[in-house]
Each structure stands twice: as structure tokens, then as C-alpha cells.
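Just one protein chain is left out here, and the rest sit where they should.
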Amino acid sequence: MKNLVLLSSIAVLARDVTAMYNGLAVTPQMGWDNWNSFGCDVSEDLLLNTARKIVSYGLRDAGYTYVILDDCWSSGRSPGANGSLIANSTRFPNGMADVADRIHDLGLRFGMYSSAGSMTCARYTGSLGYEEVDAQTFADWGVDYLKYDNCYNEGQSGTPLITYNRYKKMQVALNNTGRPILYSLCNWGEDYPWKWAQTISNSWRTSGDITDFFDRHDPRCPCPPSNGINCALPGFHCSAMNILGKAAPYIDKGIPGSWNDLDMLEVGNGGMTDAEYVAHFTMWALVKSPLVMGNDFAKLGGRDLSILINPAVIAVSQDPMGAGAFRRWIYDVEDRDGMAEAGTIQMWSGALSGGDFVVALLNAGTRPRMMNATLADIFVDSGAEHSELAQQSWDLYDLWGNRMPEEIAAGIIGGNVTLGAGAANVTDYYYNATAKSYAEGLASNDMLLMGTAAGSVQPMGVVEAMVEGHGVRVFRMRMRSRLLRRRDEL
Amino acid sequence: MKNLVLLSSIAVLARDVTAMYNGLAVTPQMGWDNWNSFGCDVSEDLLLNTARKIVSYGLRDAGYTYVILDDCWSSGRSPGANGSLIANSTRFPNGMADVADRIHDLGLRFGMYSSAGSMTCARYTGSLGYEEVDAQTFADWGVDYLKYDNCYNEGQSGTPLITYNRYKKMQVALNNTGRPILYSLCNWGEDYPWKWAQTISNSWRTSGDITDFFDRHDPRCPCPPSNGINCALPGFHCSAMNILGKAAPYIDKGIPGSWNDLDMLEVGNGGMTDAEYVAHFTMWALVKSPLVMGNDFAKLGGRDLSILINPAVIAVSQDPMGAGAFRRWIYDVEDRDGMAEAGTIQMWSGALSGGDFVVALLNAGTRPRMMNATLADIFVDSGAEHSELAQQSWDLYDLWGNRMPEEIAAGIIGGNVTLGAGAANVTDYYYNATAKSYAEGLASNDMLLMGTAAGSVQPMGVVEAMVEGHGVRVFRMRMRSRLLRRRDEL
Amino acid sequence: MKNLVLLSSIAVLARDVTAMYNGLAVTPQMGWDNWNSFGCDVSEDLLLNTARKIVSYGLRDAGYTYVILDDCWSSGRSPGANGSLIANSTRFPNGMADVADRIHDLGLRFGMYSSAGSMTCARYTGSLGYEEVDAQTFADWGVDYLKYDNCYNEGQSGTPLITYNRYKKMQVALNNTGRPILYSLCNWGEDYPWKWAQTISNSWRTSGDITDFFDRHDPRCPCPPSNGINCALPGFHCSAMNILGKAAPYIDKGIPGSWNDLDMLEVGNGGMTDAEYVAHFTMWALVKSPLVMGNDFAKLGGRDLSILINPAVIAVSQDPMGAGAFRRWIYDVEDRDGMAEAGTIQMWSGALSGGDFVVALLNAGTRPRMMNATLADIFVDSGAEHSELAQQSWDLYDLWGNRMPEEIAAGIIGGNVTLGAGAANVTDYYYNATAKSYAEGLASNDMLLMGTAAGSVQPMGVVEAMVEGHGVRVFRMRMRSRLLRRRDEL
Partner (left out) sequence: MKNLVLLSSIAVLARDVTAMYNGLAVTPQMGWDNWNSFGCDVSEDLLLNTARKIVSYGLRDAGYTYVILDDCWSSGRSPGANGSLIANSTRFPNGMADVADRIHDLGLRFGMYSSAGSMTCARYTGSLGYEEVDAQTFADWGVDYLKYDNCYNEGQSGTPLITYNRYKKMQVALNNTGRPILYSLCNWGEDYPWKWAQTISNSWRTSGDITDFFDRHDPRCPCPPSNGINCALPGFHCSAMNILGKAAPYIDKGIPGSWNDLDMLEVGNGGMTDAEYVAHFTMWALVKSPLVMGNDFAKLGGRDLSILINPAVIAVSQDPMGAGAFRRWIYDVEDRDGMAEAGTIQMWSGALSGGDFVVALLNAGTRPRMMNATLADIFVDSGAEHSELAQQSWDLYDLWGNRMPEEIAAGIIGGNVTLGAGAANVTDYYYNATAKSYAEGLASNDMLLMGTAAGSVQPMGVVEAMVEGHGVRVFRMRMRSRLLRRRDEL
């Protein structure tokens, strides 16, 4: 007899066979990038100060390992044919190799940025036509990650083939260096990277740049959330709900080693409410987007930290099965902001390793409401009302039930609380993935990764929860009855 | 004076001239493929056990001749330049040539699968760049059919020309082997295969993968049924009504030797009601899609078998004229499921050989309703109310009137009923096309291929029938009056 | 001071400078093609019998000079490399050169057909890759016109450049023969021929094939009339109103020597009412589509002939200015057929030579209605209410006021009425453009080309008329006051 999980998700199982690309990003990469809060205001100090806080706040241990320097770092090329890129010596007085060394010394990895164009988006020197020399420069400096942008690409777009060829050049160049460098495409979903990027990259951006709003429409991000698959102008100033809505049709295209990148996180930047940030972070984790923080650590609040560090949500992101959750339904609602893309309620669910599942009730309306999801809908991939999974009982675990209290988080930020062994009140909320990987923690049922027990659902029953406006409730589901499993073992 | 059929369908007549491509699939291919119910869980035993049931259930005799092994069968390439593909020796311990031999011994043909990409969709080794060596391997193994997928195609898409060139390579390679191999494109309708695939293939997939639902919308199949001609992301989890609706504009592009492939059948997989499966199967037959079963024979019920084996419906699929039925009208209705793509009623009709026609009243609403179609609409291609055809009387034959009773079908499945010569009660429902082809049977007015008499329609009259929700009524129409035909003979 | 016409239509004036392409089709070509009524049922007899009727009915004299043999005429290629196309010897026992000679002897020109693909649409041998040899064959046979189709084009589409290159090959080949051959592209508007076809052809089809319905939607012509500029599947069975609506945005792209081709006429084929045929014919003339009859002369009725032969309407088509009329407004109306694309009313107007204008009130609703158009809207190109033209008085001439009476037309068809010099009652309705060109007739104010006086309109006034359902009223407008002109002469 066929395995139950197989029955429910043939496509998922099919994926466990071949390792992707270059062996990196087996789960979605995690880290920090300066762009969202600092833009061009980059420096050695910024990177190192931030890196130190990533360590001291416990975020490195939570999995945020890449410290990524975005645009505006260069002073052009050295003279001569194929001159290599030069770091701005004012901003980086000790040079990039030194920055990389110091970041490595902190147990972190170093990411940099260029563009598959003649200029970067901020109009610094780009790498188009200089792929080999620039890849070698990055490798020589000790770079572990390349975010590769799309500005000023000299018209080299219009079909998947044209764009693929352009990005392929840097992939070959990076591989030729011999150094493992995570390759993060940033062409904003143009020419459908979900069709072709898996074999040449570790992630691909799906849309125009994110902005620090939950669902505000901006004309510079002209395609609505319902149009994520054929957007002629990705733009920027895209809201979190815009980007998420666009990605719904192609979440499955992300696979271990190569992921849909919904862009960096805005958590902590002040433009959203706490509930909105929780929803933003939760959904990014569920759909297997890279989790790259975009905040200014000088401004990070306790509540912000308690979002970014939540082990139970990160465990979904880093689940070894590597399968994103899917949107099962979406309905329009009347309650919405004036400039909102739309007011909707949505239900997302997906399979996790070990037979668990995750379900999210997303309220993108403005009013709080009771929401519910039938097991038939949650398990629609295994047959809806005909599903054997829907005919089981399931225990629920609230992924935000064990959120770190604000005062503890604030204590960490303020230096009053340490993450050391004796800090019992911290270890209730803080997971050290460098000591025990998420896969190991999940296999051993570490409760930090489970969230808190939140009742159970009967066969063919309903998951129900009160959800605040612009908020989410999200649960891990674990099969209660072992009846079927025993049958499997016969 | 011009022939009446010519008057009514110039385009159809025009088609009788040149044989297509490679001489195969003069009528839409029929067979079985493991993907829909087994996914990657493939093996020699699965194929051979299934093949034996296809024979013993009478389905081979009904025309289902291709047994197709889908993805996940390989262990990569043998070492060296241009290494050939190797079958997984655990799953296929006797090798593929042996599997082919045994399938051939059963009077069936053997189909296999690869992808026009660097990997298959389940991330096994693909054939892109290895077309010649892989085609030769398939030919050496005795393969009769190649399903050729589209995953991981290294960006080689974006215009018909790019995609054509990619698929053309395998067509040339298959032809070069000298073995007749049915070539089944599976690029999901990308880059408009209906514009170019007829000269290089026997069929082309029109959409994303089917799922076992009648009309449920899934965000992973984002294009609505009304958009079958410009879908930027074919996706998967497409419902039967989604795929059918998408195909309505280009049914005519299928011609003898090269067909629109609306994807494999879901009959017997449990996700639809009996009425839905009847509608699904009927419409696939009318529009000349290949009829490739996708069920697990261990679970096939009597009612399922009685659908798959219905001679009167298969005779429409395999009609020698080779012209698909067209949708003549569609209207929205209010009664629909919450997640349905839409609620609609539709009328389809088309010409058959010998002057017959077929008409289907498709109720894709949830409620039963009386439906009717005027002869003017049925014969709109010959001038609607001005049509000489509409001014004739027509006898109707219900294509499901002679459906095999469930108990007989169950008896066949259970081994209690045999298909031998003495089984009179079976031969009322079972047609052996290996003994007498559908063309011959139609020419001799074999009543098994006609269905049951269901009244007649007067000149300019109306075909009327009660149709259950998510159901279909379908009739063969035969001209009653010979008046006009006599005039033709003058 | 600037000329008044210049003020009103800069773009039009700009066109008078350079002759297009090959010197043919300075006004839109006129003729007959067998496809619409005979399809593949072609023969020498059909062509010659039809040609004789074109002469005897006075249609040659009216300007219909090309007799065009469509698809299905060949028996493939002669053996050997670059074998030339062979005419079907059963259908054309005396060979094509003989057919051409006899057509030429009748004072007509001979057109033929091929496809820029490996096969024609009816799957006869196509010319792709054989452009030089086939062009020479056509020239050798004495062919004057090539309709060049788009079927089975081996994927050579997807950008204007790909399609242009394919059609360019035949253009070069035709030019190389040294024989003037009108080159009529038939790629159904794919890849935007209005952007590029003017420099390589005399006309280009704008849409899928026409069908003999006024406004019935057919799923095989999936793009609605509002989408003429980006139709991924042109299809066929397109209604007259569908094609006209699609063309509205690009009428201006047709210029002397190279025209938008809205496909052949259906007048006389029985699927439309007389009013609908009048509207169809009128609008094809106004928008400068080629006027290629598509009827069976054995079935042509008197009313049909009186449409096709109307001098006042043809004079608009053949006006030496060569500028199509534009749609000035369109409004939805409630009265429409069940399967209609839409119910609309529309106003079209355009400039003619000599300072005249034409205005059409098109009622594509089902009910008769009073319609009106302000001079401001008619002359919107010269400034609407600010227009100097709108501030003039205008005399109106009804282009259908002098329609040939049915009995006279029937007499011509029946052979009871001859077109000779003494037939005074015929010459009231029949214009011989071979004796005096339309340009000359217009210059001399020949009343046959004017229609009948139908009142006048005051400055800033309104053209008003009762228009039947699915009908049109169309007027030539001539400036009454010479006041302004006198000022010009100062």
C-alpha cells in the first residue's frame, strides 16, 4: 500500500531525489541585508556593528547567517582591460577582504551585490560583460553570497532565453571560482525565473521591491496581487500582500536549493503594526522565501526581535521537506483600507516533514473575525472530502503561542539579558540551530519548534480561530490517531 | 451540386488530403499512464500488473493500447560522453527492454517519458542536449511512445520558434531511429503548440496538469478557463472544466495524426462523482483528446470501468473523420460550488463520418436542469437558421444509453465475468476493436457504437434533455430523411 | 495660411509623398476568391465560369479585377531538389498557365495561393523554404496576385522580426521574378503586421477568417472585437462586427500600396440579412479593406449584386486620397442577439479627396433607431468644437440612395438586361471604371459616385438618420459654403 504522505502529495515526494545546483540553500537562506533601511548609506562599520548584534541577539544561532552588503559599495573598476571592481576606500577603509574575514570570525557569512547590467540600480558599476573578473574578485575577497540585480541590462530581456543567458554567465563564472557562493537572482520575476532559475541559482526574486506597508497600493508597483505571472513592470514599492498574492501561483516552483525570493523582510522598520509584521514574517516562512532581515538594529524593538527569533515559525521555513505551503482559498472582504490592494481572507496549508502539516488563517481585512478552515480544504491535495488525511484527528500547535515576551527581547537588546546557559527564561523562547539543527530538533519533537498546544480537530472537522485585522493565526498539525499509520506498517 | 457535408464543413473536408507527420495517431491515441495515481512510485510490477488488467478487463480490445511509464524510472546516465540513460535496476530489475517485450507480448505498446530539459519534472535526468542518444536508447528498448515534458528547460522558451526548435530536436532524433514512436509533447500549451506542433508530433498538451476535481479552482493553475490561449503559467492542479474551457478556441487545431492533449483521464481516482467522470470522459472523447487512463486498477470500481469501456463514446473519439466537436454556446449559471471556476452550461456539436453528428449538453452547474439545443445552433457551421442540415429531421442515439451495468463491470473486475465468446450479457456492452475497427463498426452501423435510440428531432427543431448537475447528455445524430441525399445523387 | 485640409488631417497629407512598395494596390485591390463559398472544391471550370460572370455582371468594370484561386489546387512538387509545384491535373486539366491566359483574355487578373509554411491550411504543399522556386513558378504561369497564408509555419512566429523575415523571403522572391505580383499577406494579424508589412506587401490580413454572420460570437475566434491588437489566437469563424471592431485602432496603418485586409466579403452567401450585407460592404469600403468577393455566382441574388456594384460606395473605397475612415465613437446598447459579441452603435468618418468627407452611422444593435453625429465629432481630427470644418455648412449625399433596383440586378443576372450603351436604365446605376477611373469620375462630380442628395447640415450642426437594426447609413459630405475656400485663395 502506498504511503499516506505519498498519496497526499505526489509532487512533493518526487522532489526528494536530486540535489539542486550547488548544494547551498537546501533550506531557504537566512540573513540580513542593508538596503531596506540604509540604502546607499553603507560602510564597514555598519556591516560589522550589525553583524555583532546579529550574534549577540541570538539571531545567528537562529539561522540568520548571511550578512549582505547591497548596492553603492564600489568606486568603479581599476584601470586597464578587465579591470576589477574596487571597494570605496572611504566607506571600507580596510578593504572587502578584511570585512569578510571579520564577518567570518563572527561565525557569519558575507554577501555582496552587483547587477547583471552596465550599472547597478544606484548607478554604480555593474558586472554585465565582466562576469568572470567580478566573480573572481568576489571569491578572492571571501564572499559567500551574491545578490545579482537587473538594472541597466542593455535591453537583454524579453524572453526567458535572453534573460537566462545573461544570468547564466555569472553562474558559470561563480562556479569557475571554485568557491561555494550562494547565487541570489534579483530580476524581479521578469521573464518568469520560476521556469528556469532552479538549475542556475539558489533563489530568484519574484516581484518588484518590497516596501514597508502591509497592503498599500502604489502606482510604481502597478501589477495587482492577482497578476504575479505576467507583470510587464515589476516596479518597486510593492506591499507585502501584493508580493504574497503574486507568488501564490508558483510557490511550488521553489525547491530545495533554489527558492522563490519574495524580497527582504521589513520587520522592525516601523511601517507596519505588530500584527502585520507577524503576518508578513509568518507567510514568508510558510512559502519558503529566504528570510533576510532588512532592519536597522539601532531601532529594533523588543516586539520586532521576538518576531524574527520565533523558533516555531523558523522551523517551518527550515523544515527539511522543503515544500512551501499553498493558498487553498481566498475570498474578498469588504473591510479594507482606502489605498489597499484588496481586502481578502486566505487559507494556506502545506506538508512538513514527519507527517506534520501547517495551516495559516490570514486575515487581510481590517476587522478582526473568526476564521475557519475545513480539513477537507486543508488536505485538498489528497482529495478534499475524499482525503484519508481529512479523515484523521489532528492536534494543533500555535506557532506564536510561545512568542518571546517583549521584556525579555528588550532585555536582550539592552544587554540586560544574556543568551547563556543559565538564562532559563530565555531558553524557553530561544533556539540555537547551530547546536541542534532544525531538522534534528523537529525529529526530536523539541517543543520550541512546535509552538504551544492549541486543541485538536476531529475527522472531517474544522480549524477555527479568532484572527485580528491584518493578522494571521498559524498552526502546526500533527496526526493524533496512529490507526492509519499502524495499518501502513502491516 | 455540392455535397451536403462539404457545404456544412469546408474546413473539415479540407483535411482529408495529406497524412500527418509519421502515420501514427490517425485517431487520438488511447492507453494508460501511471502518473495520475502513482506518481514516482513506479516499477516493472506496476506496469505489467496493470497491462494484464488492461487486457483482462477488455480495455485493450476497446483500444487502450499504450502502457506508458511516466517520470522517475531512471538512475541517470552511464559514464562517459553521451552516456545513455539507465533504468533504475531496483524498480526495473529485468531492464526496460524486457518490460517492453512483455508488454508487447500482451498485444500492447510501451510508452516512456523524458523531458526537454536538463532534468525531468521530478528531477531525474532529462534529455535536453542528449536527444540523439536517448531516442536511440528508447528505440533499442522497443519503446513505441514518448511523452516529452517541459521542466527545467534552461530558459529555452518565450517564442514559438525557441520552443519548436527544442522539441524539433527530439522529433528528428526519434525519426532517425527508424522505429515508429508516437511523439507526445508535454509543454503545457506554452508558446502555443497548436500553432506549430502538428508537423513534428502526434499530440501536444494544452494546459497545466489535470487534477481529480471537476471544476475546483486552484491557485497553482492560475489561468481561468476563459484564458486558454495566452496563459503565462500553465501550472498544475487544473480541473477538468478548466482544461476543457481553455481548449474550446483551438479544438480545430487537432488533426488526424496530431491532437490536442487535454491530459490524462482521472476516471476511477475517486475525486469526482460518477456523473462528473462521465462528463469528463465524454468531453475528452468529443474534442479528440488522447484517452489515456490515469487510474490505479487496484481501486477501479465497476462504474468506473463502465465509463472507460463505453463503445459508443469511444467510437466518437476514434471516428475516422477525425474532427473534434466545437463549443457552440456557453452561458453562466448561478448554481456553482464555492471554489468552482465558474458555473456554466454549454452545448458542443461536431461532424462525424458518414454524415452523422454528435451533440453534447453539458451542465457544469450544480443543479439538474432541462437543457436544449436548436438544430440551428447545432449546425451553425452550415448557416444556423439558413442551414440545409437544420432543415432535416434527425434521429438521436444516446451514447450512454447502453452503458455497461455496474454488476457486469464489477464481475469483470472480480474475475467472475469473462469477455469470451459465450458471454452474451457482456457482448451487449463490450466492443472488440481489434477484431473490427471502429471505422468498420461505424460503417456497418454496429449498434454498440451507436448507443440507444432516443427519439428524433423535426426540421428546425430542438434537442432537449434533462441533465444532472455536473453532468452531460450526449447524442449521435443521424439524418432521418433521405430526401436531400437523393437529390445529391441526381 | 495653411490649407484647410492640412489643418484637419496632418497625418493624411503626410502620406502623399512616397509611393509604397511595388506600385500595385494604390487603392485597395478588388476581386473574387473562391474560399468563402467553395473551399477546396476548386477547378478550372469554377474559375472561368466565375470570371465570365464577373465580366457579364459588370463587376469587372466596377473594379473587381483579380480572380483568385485559393487553397487545394496542387498535387505537390515535381521530383528532385527544389521541385516546383504541380497543379492538380484533374481539377486543372489545361494547366495553370492556360487558366491565367483565359482570365487575362477576359480583361481580368489571376491570383493564386500558397502558405508561408510547410503545408497550406488545407494541408497541401506549402512554400516555406521554397520561396524562390515557387515565386518563379507563379510568375511563369502568369500569376498577378499571391495570397500567402500562415499555416504550419514551423514555429516561425513570436516576434514581428521572426514573422517579418519569413514573409520577407517571398517578397524578395516575387520581386526577383520581375513580374508585378500583388502580394497579399494572410497571417491573421499575428505579430502585428500593421507595424511592418507596408514595406514588403500590398495588404495584410488583420484577424482570423471571416464567417457569414454579422456579429455572432464563436469560440474559435476567441478574441473579442475590443481586442484587435494583441490576439494570441486569431482563429476563424470571426463575425463581420468582430473583425471591424478589432481593426478600429489601426485603420490608419493602411496606406496607398499596402492595406489592412479585413478578409473577403460574405455578400451573397446567405448568412446575413440584406441590411447586414449593406453594412458589411459599406464598412469594408470605408476602412480601405480590399474588396474581394467570396460568393458563389450560381446563387447570387439581385439584391446581392446591387450591393457589390454600388458605385458610390466603391468610390469611397477607391478614393485617390487613400485614407481610411476612423471610428469616432462607440456606445454599448442593450438590444443584441443572444450570441452577439456586443450590441453597439458607432460613428465613423474620414476624409476623401477633393475636400469631401464620409460619415457612417452604424447601428449594430438589433432595433432600428434614430442616430446622429455632430459635426464636432465628425471633424474631431481638426479640433472638434474648435474645428473650422465643423463651422461650415455641408451637403449630404446618401451613398445608398441610388442603389440599383433589385429587378434590374436580377435582369443582369438572368441575362435579360445588358450593360451595353443603350441600356439607359442600367447606366443610372452602373459605373464603368475601366472607361473612367474613380479618380476621374470623382474629379468630374459624376453623380453615380456621389449618391443622392440628402439634405444639408448647418455649421456646428448634426447629421441625423433613421438606421435599421444591424444596418448602416452612410453619407458623402461636401462643403456647401465656399467662404473659407475663398479666404484661402487670398
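All chains are identified by letter, namely A, B and C, in their written order; residue positions are counted from 1 within each chain.
As a working rule, contacts are C-beta pairs under 8 Å (C-beta built on N, C-alpha and C of every residue); 3 or more make two chains touch, one makes a residue touch a chain.
Quantities reported herein were computed from a predicted structural model and do not represent experimental measurements.
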**OP:** Kindly name the visible chains that come into contact with the excluded chain.
**Re:** A, C
Original post:
Of the residues A:D45, A:E154 or A:D332, which one touches the chain left out of the display?
Top reply: A:E154
Subject >> Among A:L47, A:C72, A:V426 or A:L448, residue touching the chain not depicted >> reply: A:C72
Subject >> Contact partner of the left-out chain, one of A:I162, A:V333 or A:M460 >> reply: A:I162
Subject >> Residue touching the undisplayed chain, where the options are C:C72, C:A240 or C:I255 >> reply: C:I255
Subject >> Residue numbers in chain C that touch the chain omitted from display >> reply: 2, 6, 10-11, 13-15, 17-18, 20, 158-165, 168, 191-192, 194-196, 198-199, 228-230, 248-252, 255, 326-327, 329-330, 380-381, 383-384, 386
**OP:** For the chain that got dropped from the picture, name the residues of chain A it touches.
**Re:** 38-41, 71-72, 118-119, 121-124, 152-159, 162, 212-213, 216, 218-222, 232-233, 235-237, 270-271, 338-339
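Just so it is clear, only the chains that are shown with their structure count from here on.
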**OP:** Fit chain B onto chain C over the CA trace and report the rotation angle, somewhere between 0 and 180 degrees, nearest 5.
**Re:** 90
Original post:
Taking shared residue numbers divided by all residue numbers at the interface, is the value for chain A and chain B over half (same) or under half (different)?
Top reply: different
Original post:
At what distance in angstrom does the C-alpha mean of chain C lie from that of chain A?
Top reply: 59
**OP:** Could you grab the centroid distance between chain A and chain B? Build each centroid from C-alpha atoms only and quote it in angstrom.
**Re:** 41
